[in-house]
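Removed: one protein chain of the complex. Kept in place: all other protein chains.
Labels run A and B following the written order; every chain starts at residue 1.
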């Protein structure tokens, strides 16, 4: 029998249904693994054994009554950006202090509705701002993967680094994550797992701590494409509490995974062959093209001419929205407070003490680009370029059904190899960020290992609200790639 | 466009972030690095392009005018770092 922590979600669901394992056993196995590994991996900020065991007991009761939902008894990690009623929610920032939301995010409440068990709150970059998980006020996360013959600690990517590392290290069967510029896909690629950012508006943002509202989108990370589909089916759906939520039916994503790619036209954007792209990643990308061709897809060369402007566009739009979204952290209604001589002093001290360096940097950039005299030159200009980036994709959809690109320009890097230069760090998101700006779905699938044994991912981009094709292409790559490698740091290893 | 120290100070004040004098040179250099890099956008011809505000729904859905929320005074106040009975409390504001 599979070790409890090695199940896929689909596999665990079948085993639970056959009563080969109980939800309590499944939860306990994961809680034990967390107790053993989390002090090192630091994938969880908060572990909630009481919550998990109570939910598991309820799951077992439902299973015995034959009332199981799609996720009954499935142990998950929740990115600590989702508000969870009664459980401390930090956004990996000091500023929220001991904030316990009296409400549940729509996404997590849908997972709970479907029977999921929450093991705890996963680590992330502070307020989801980062690509390495090093900006967390609760310490960095260790990537469970190691380079061959090298014990150096690698970063798991970010911002959903805790979610990705937890899933890769077998500390959860799946996890919720969010993606503003690549925060699902880049850590999924770095940790050798699957992650999908659905179309903007597919998952409700209600109850998710906002970073950049027009770009933020929730999605799952899991170890298989099918598991991601199962999770997304639960997480997605129209929510009247979010004015940007799309009022559309949620298709059966899981059914699309095995659909195949025969007859699909797959776009290969020439602008993604960027400077600094690792030769191994370039080789993997070509391999992916060959696989899809062999599976019956047609490859089409396409052009997305404004791609190179995506990063600077993002670094105007996201900080601008963040500077406003983060104004509510002022030490008055929740979170930490540093007393001051007057109200302004209180605000300035509380925010200076509560926010980390990267968050402050982005708040300052965002405040500056919105300020009088600069708004048109920066913000309006960026939103115009954003419109052009979206137009590039709109035009591509006339020729192709999905687009294949690398997920990241490099494999996971070492914790001590990260550059002090913020711009160099921002380049991590060069392939993922266009999907957020255009609002389209994107998935990262592990497709191979580099020469030093680190996982590499391929990215599939799709039309708005056509996650099904993305799942179909992702499923095909997963089957052909046959990626079975596991990280050296993991439960039951 | 490049930031000087006075502008960094002003922006930090607008953003209500206390910045110590000693931090200013580093911040100024970092922000200028980022802004210099962002500058490349000016090369894009955007004449006549309608700025894109966001994704998602095309237009607002109108909610019904019914009282469905509120009446949760204690929950609203529960996380406050300083409260006085049924109020949030802050240092006295002079208008």
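Quick note on the criterion: contacts are C-beta pairs under 8 Å (C-beta built on N, C-alpha and C of every residue); 3 or more make two chains touch, one makes a residue touch a chain.
We adopt the following convention: contacts and distances are computed from a predicted model.
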Record-based protein name (UniProt) of the chain missing from this complex, from "DNA-binding transcriptional regulator BolA", "Aspartyl/glutamyl-tRNA(Asn/Gln) amidotransferase subunit B", "NAD(P) transhydrogenase subunit beta" or "KipI family sensor histidine kinase inhibitor": "Aspartyl/glutamyl-tRNA(Asn/Gln) amidotransferase subunit B"
Chains shown that the absent chain touches, full complex: A, B
Of A:47, A:63, A:77 or A:91, the residue in touch with the unshown chain: A:91
Absent-chain contact - pick from A:343, A:377 or A:485: A:343
Absent-chain contact - pick from A:205, A:306 or A:415: A:205
Of A:44, A:99 or A:426, the residue in touch with the unshown chain: A:99
Touch residues of chain A, complete complex, unshown partner: 82-83, 89, 91, 96, 99, 101-103, 105, 205-210, 212-214, 240-244, 320-321, 323-324, 326-328, 330, 332-334, 343-344, 347, 367, 370-372, 375, 379
Those residues of chain B which, in the complete complex, touch the missing chain: 13-14, 16, 53-54, 56-73, 75-77, 84, 86-95
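Following the convention adopted for this analysis, only the chains that are shown with their structure count from here on.
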Chain B - residues contacting chain A, complex: 1, 3, 7-8, 11-19, 27, 30-31, 33-35, 37-42, 44, 46, 49-57, 60-61, 63, 72, 75-76, 78-82, 88, 90-93
Chain A residues touching chain B - in the complex, by the definition given at the top: 97, 99-100, 102, 199-201, 213-215, 240, 243-247, 306, 309, 312-313, 315-316, 323, 327, 330-337, 339-349, 351-352, 355, 360-361, 363-365, 367-368, 371, 374, 377-378, 380-388, 390, 421-423, 438-439
